[in-house]
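In this view, the complex is presented without one of its protein chains, the others remaining in place.
Read from first to last, the chains carry the letters A, B and C; within each, the first residue is number 1.
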Amino acid sequence: MLGKLSLDAIPLSQPVPLVAGAIVVLIVLGVVAWIVIAGHLPYLWREWITSVDHKRIGVMYCLLALVMLIRGFSDALLMRSQHALAYKAPGYLPPEHYDQIFSAHGVIMIFFGAMPFMIGLMNFAVPLQLGVRDVAFPTLNSVSFWLTASGALLVNVSLVVGEFARTGWWPAPPLSETTYSPGVGVDYYIWAIQISGVGTLLSGVNLVTTILKMRAPGMSYLRMPMFCWTALASNLLIIAAFPILTATLAMLALDRYMGFHFFTDSQGGNSMMFMNLFWAWGHPEVYILALPAYGVFSEVISTFSGKPLFAYRSMVMATMAIFILSFMVWLHHFFTMGPGGDVNGVFAITSMIIAVPTGVKIFDWLFTMYGGRVRFTTPMLWSLGFMLTFVVGGATGVLLAIPPADFVLHNSMFLVAHFHNVMVSAVLFGAFAGYAYWFPKAFGFQLDEWWGKAAFWFGISGFVIVFGAFYWLGLLGMTRRMQHYDVADWRPWILISAFGVLVMMAGVVCQVIQLVVSIRRREQLRDVTGDPWDGRSLEWATASPPPVFNFAALPEVHGEEAYWTIKSRAREQMRLRDEPAYAPIEMPINNPTGVVCAFFATLIGFAMIWHIWWLAALGFAGAFLTFVVFAWRDTVEYEIPASIVARVNRANRATRLEALQGASQRRAA
Amino acid sequence: MPSRRASVSKAGAIVLVGLGLSGCQQHNLLDAKGPVGAAEANILIIASVIMLVIIVPTMIATLVFAWWYRASNTKARYRPDWAFSGRIELVVWSVPLLTIIFLGGIAWIGAHRLDPGTPIESERKTLEVQVVSLDWKWLFIYPEQGVASVNELVMPAGTPVRFSLTSSSVWNSFFVPKLGSMIYTMRGMVTRMHLMADQEGELYGLSSHFSGDGFSDMNFPVRTVSEDGFGAWVRQAQGEGTRLDRASYAELAKQSTADAPRRYGSVEPTLFDGIVAQTVPPGPGPSAPGTVPGVRHKGGT
Amino acid sequence: MTDTDLDRHQTDVAPGEEYPEEEIGKGIRGYLIGLALASLLTVCSFAMVRANFVWAPAIPVAIIVFAIAQMGVHLVFFLHITTGPDNVNNVMALAFGVLFVVLLIGGSVWIMNNMNANMMAGPMPGTHAH
């Protein structure tokens, strides 16, 4: 009846995961109880959970990401403290638990931290920047989000029911085959990633269609903000790469569930094929994460330098070059499997070529600041921190792309340092920059700058300490994924990195405090005009937070920087644009398709993990039924009357006019 | 390998170590103890230096531009419309491109010259060593000498060694940082690698590909000895008597951690080929929970 | 920019806008041509394997060529990829798709062939000293 599930699945003998899991469960239950008791549930259900508004969905993505980043960071704390204790000693985390921690850390950080953050930012900002009302398929968007959340939920369930994979964030066979991983850990991995992967793929389809087919009048390709370009490239990569992951994990699942022989080491199976297919997805994946972050930096650096992005077209070219190249380099993750000189050589060169367009981007950001008026706000600090540290991480990437160098650095702590160097500095800093940059747009008040800057300084110092030490450990021959070690030479560096993590933790704490403080001081931090940073693209042309319909009338775009052109004209003429003729607006109705689908997806996943076949069948039937019910709806849109549109827009116009006049008086004084 | 290169790399290593990082020499792979490692360290250092030449000025420029053009600096000229310069774009594309062409050349040549399959030239006859990664220990078979050792690699300095590697179960990667190159060990397949030690001493070897719960203990001492010393070691091993055949191998292949080094006095000659051809049963993987010393299992099955 | 401009753009993009319907007769003709060409190519492919008048090693090559041709026929006559609206985007997307498919299959086969060759049991295959 319950498949493999029994009471044994709860790790009663293991205090650490149990206590951690219990705390998480208690917190979640507490939050849920509070929501219900305080009567917020109907509001949440109506306005958020069933929302199909791209802004709300974007915010929920980012929230999910923030929570999961904290979970991932606590895993990192566990790992560093284990290492600090595990010199010639077993430490406090036995291998079977430690192995789950680094696997969960990698999975959570990449799939449920970095991915949702980037997708959330794109969801939030891209339609606004394009000057349109929503994404192409609003309900699908909600499905995507909830499927991602479902995957995240499964990973966290594994903490208390059963175990998570002990095979790293890429479950390489034969270790991940049933013979060597008989537990449910790898199954949790497979189903969590498959479910969230479908969500990611759908959101990729959604955003690509939005960008290619829905832009404000006059917004031609070469007038799109840079962030839209990088979002386009990133989502095209999602569409091209995620199906490979889906197929690969399906093959692994068939091996594990039905005795197939794709990657086994007998009956003609080929375990090297897994690495090949996995990295054919895995490498594009890192650019799926990095590209939107590059877009955020482009927006931030240009805004806070008070200048257009330098060499915009070069940037576009570089973005698209990275997009195509990223599909031609995947072998650099297994130079040391022995493919031979020719294959290694070709993939080494294609890998290194990516340094050219990336370098162009770095230099163009540099020249965006040149001749500008740089304001050191929190988003700008994160961007500068990125530029300073990313070049090092990129260079070590190029180093690893040289096969003879990789022969001694592969799988070492040097590699760990490389990928954190690029992922933390590009993806994480990019996420934080975007978060601080668009927060006032989303909520109508700014984040507290003091705590934001504190978070930045702690974050970047800790980061340099931790991963500087990792680089050196790699040169001392230390490999990754070690649970304990007995080499005296490594010890000082491991202790240094443990110290660095504490510094980073201070940064994390500041980041949390920043949010709390900002919410409490929201009245002082209020952004009334909708344009707190003197922005240049269309999201700043509407109120903060934007109305559901984003724009009272779709803005007409002239010139490369849509809003800057409008604003400059307003400043010259000392008057706003003429009021548009207000017309009623049709918007999609909120509906629970997404969350219901995700509910069934979670059921399916959980049932498959524990071999509860009837439950899985039930889940599939439920999911299909949801689709049919959704497809059977007759009214999918509601109308917002012109009077409301006018009221909302006039309020915003009034504050803007005030700001405009205020600015001119200041200039005159 | 030309020794001049090795000395360049040593100089580089010493420079790096000189940056206040002394005391770590013992494991530093930049200070390699064999021609392969030395050449790789050399490439690593040269490539790093070349890239630093671009990276460091870029970082400095970032700081300088950001600081000089800060909003409060009234001396800096504000050029709000300056957004393109053909000359700058030319430089910006061509400098990385040229650098990459150069580094790409190094990568291409290095990928061939230092491919692990490439033999090392020497007057001395190449020693054959067969390597089997087990859960979780290393087995080294010396087919010409007819001996084998567990968790201890002994090799004569100055003699090229040809490793043929496979695995009894999951993947591992054979790596002696100070000798250079690593390579995967995979069941049913043979990878090949050539290494040589320059001098006598004791080095550290380990697995660099995660292989499960006992992975952290998959390290082994590498003793590089004189030719006579090697002969003596072989004789000593032969004297120890126990034989490595299919039966004792099956015993060995079971999961265990942190096994002390030990030797086999004779080896069934076709054992390695049998492991590769999978006529010898694979390592059995985890047995019932709690039966493997040092490895506890958590629920879930 | 005037109000009427904005207004026009709004009505211009009203959802649900449809293009004038196709003429049925013309449509059927297209599908018929497609069906005929596709059948022809399929028959050729199958005949290639059945009949033994072709030099054996050439057969797979011929099959691949026929397959590519037939995929083209389907794209043109059934999916209307060359005549559908907003063609540039459709074709660009298809081109990227084809590029990635070729890279993935071609790359995998090339890589795995080299790996397998290098990892065969027995003596070193083609010991390449340089």
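What we mean here is this: a contact is a pair of C-beta atoms (placed from the backbone, for glycine too) under 8 Å apart; a residue touches a chain by one contact, two chains touch by 3 or more.
Everything below uses one rule, namely that contacts and distances are computed from a predicted model.
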Choices "Branched-chain amino acid ABC transporter permease", "Cytochrome bo(3) ubiquinol oxidase subunit 3", "Heme exporter protein D" or "NitT/TauT family transport system ATP-binding protein" - which one is the UniProt name of the chain not shown:
"Cytochrome bo(3) ubiquinol oxidase subunit 3"
Can you list the shown chains that the hidden chain touches?
A, C
Check the options A:Leu77, A:Leu153, A:Met214 or A:Ala543 and report the residue that touches the missing chain.
A:Met214
Kindly note down the residues of chain A that lie in touch with the hidden chain.
132, 136-137, 201-202, 204-206, 208-209, 212-223, 239-244, 246-248, 250-251, 254-255, 258-262, 264, 266-270, 273, 276-277, 280, 554, 557-558, 624, 628, 631-632, 634, 636
Missing-chain contacts on chain C, rising order, are 1, 5, 8-10, 12-22, 24, 27-28, 31-32, 34-35, 38-39, 42, 45-46, 48-50, 56, 59-60, 63-64, 66-67, 70-71, 74-75, 78-79, 83-91, 93-94, 96-97, 100-101, 104-105, 108-109, 112
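One rule holds for everything that comes next: only the chains that are shown with their structure count from here on.
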Selected pair, greater C-beta contact count between A-B and B-C:
A-B
Cα centroid separation between chain B and chain C, in whole Å?
44
Interface hub residues of chain B, defined as touching at least two other chains:
112-113, 115, 117-118, 186, 189, 191-192
Could you list which residues of chain C touch at least two other chains?
118-119, 128
If we count contacts the way the header does, which residues on chain A are in touch with chain B in the complex?
4, 8-11, 13-14, 94-97, 99, 162-163, 166-168, 172, 174-175, 179-180, 182-185, 265-266, 271-272, 305-312, 314, 334, 336-338, 340-342, 344-345, 348-349, 352-353, 355-356, 359-360, 362-364, 366-376, 384, 387-388, 391-392, 395, 398-399, 401-405, 407-412, 472, 475-477, 479-487, 489-490
Which chain A residues qualify as touching chain C in the complex?
212-213, 217, 236, 240, 244, 270, 272-273, 276-277, 280, 324, 327-328, 330-331, 337-343, 553-554, 556, 558, 577-581, 583, 586
Within their complex, state which residues of chain C touch chain A.
1-7, 9-10, 12-13, 15, 86, 89, 96-97, 99-100, 103-104, 107-108, 110-112, 114-119, 128
